[in-house]
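Excluded from the complex is one protein chain; the other protein chains are retained at their positions.
Order of writing sets the labels: A and B. Residues in every chain begin at 1.
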């Protein structure tokens, strides 16, 4: 059983993040909140998202899971104005999800979750830690996209750097301690990543968000941030690209 | 002879409504106003639009008719700001219409109306009557478009309902007496319509308009509304779709 009310902005934020990786998602529902773990079809990135009951306006649930087509949720979100409340009810008999926004009721078939196993989130020991406003890197990413399809992240001393190099041009964004919330390094940590994945995620994060980044040498990066006043949490892992040179 | 001045917003409203059905239109012009009757090429819908002389800032006309290409009128409307006055003069010798907006003069060839007979508007006896703000149904239509290509309208008791059903999903919008201006029913009236026609019309109606709807059982729907402070009037008839099941 699952029945909840949520602010349309909160739901939109959740869907925007998840849909950078997958079209269909399985939410594991518990009485005190829900969780989602997903990898993209190419197994390059993984998301681990949790939402506490407190992120909802109303939340009543037994242990269950629901599989949803994210585009259908987006359709419903287009009908809602900022501040609108969206009501969600699981119709277990018909295995449907019923969404209400204002006078409008949308009934949607759920996606079969029997073959959607939760990926295992690996434990990683990443030596560098950087905490900063996501807005600081959103502009850098836009610049990088016009020169290359990969991006190197480097944490060294008190400096966090984004660097992209194409055939003729390069872009870099150097952030010093004063532009960061926090930085902790043990020597230099540098890894190269596919720019599209990194960019899609970073652009989907609301610009007033603080993100926490764990970085290693030629190792996955872990990007973490909160939403819904700390009642929601995202962990995002992105695999490195092997540098050819 | 025909010469008139009209507010660009009024003309835009008229063109938007008519161009949901046809690309070229014949206006029957009289000394006290003009009228247009048109059916779409597939004969699914019919429009009957009248504009009194009073809807114009200036209006001088003998009995005549003019055939216009609506896209050309739209071109001219793009040059006008809200509040601008558009001057229209029939140049009978050259069978042209001359439109002036600000310093700009656009001369356009008229469309030959000799083969454009006025359709006969059928008399229909439709038992249910609903009057409501068009804005109430504009959102419901947007929701319906993501699940199906047809829409059922139902008036029953004190309730007016829009329902669309696709293969996996459905959308409905139920409006109670308190959300309607008026509803009169004799039993249940329900008909199914092609969503694109219904949607194109409803979206073209300014959102602060009150519409009057006559509905029957598997019968055409008649949608009526006024514009230009009651000096313009639209009647729109849409043929039902036969339900297969």
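Just so it is clear, a contact is a pair of C-beta atoms (placed from the backbone, for glycine too) under 8 Å apart; a residue touches a chain by one contact, two chains touch by 3 or more.
Predicted, not measured: the structure shown is a model, and the values here were computed from it.
Residue-wise, the contact with the chain that is not shown comes from A:174, picked out of A:78, A:94 or A:174. Contact with the omitted chain, checked across B:6, B:36 or B:76, is made by B:76. The chain omitted from view is touched by exactly one of A:78, A:94 or A:139, namely A:139.
From the set A:147, A:224 or A:239, the residue in touch with the chain omitted from the display is A:147, counting the whole complex. Residues 136, 139-140, 142-143, 146-147, 168-175, 179 are the ones on subunit A that touch the missing chain. In the full complex, the hidden chain is touched by subunit B at residues 72, 75-76, 78-79, 102-109.
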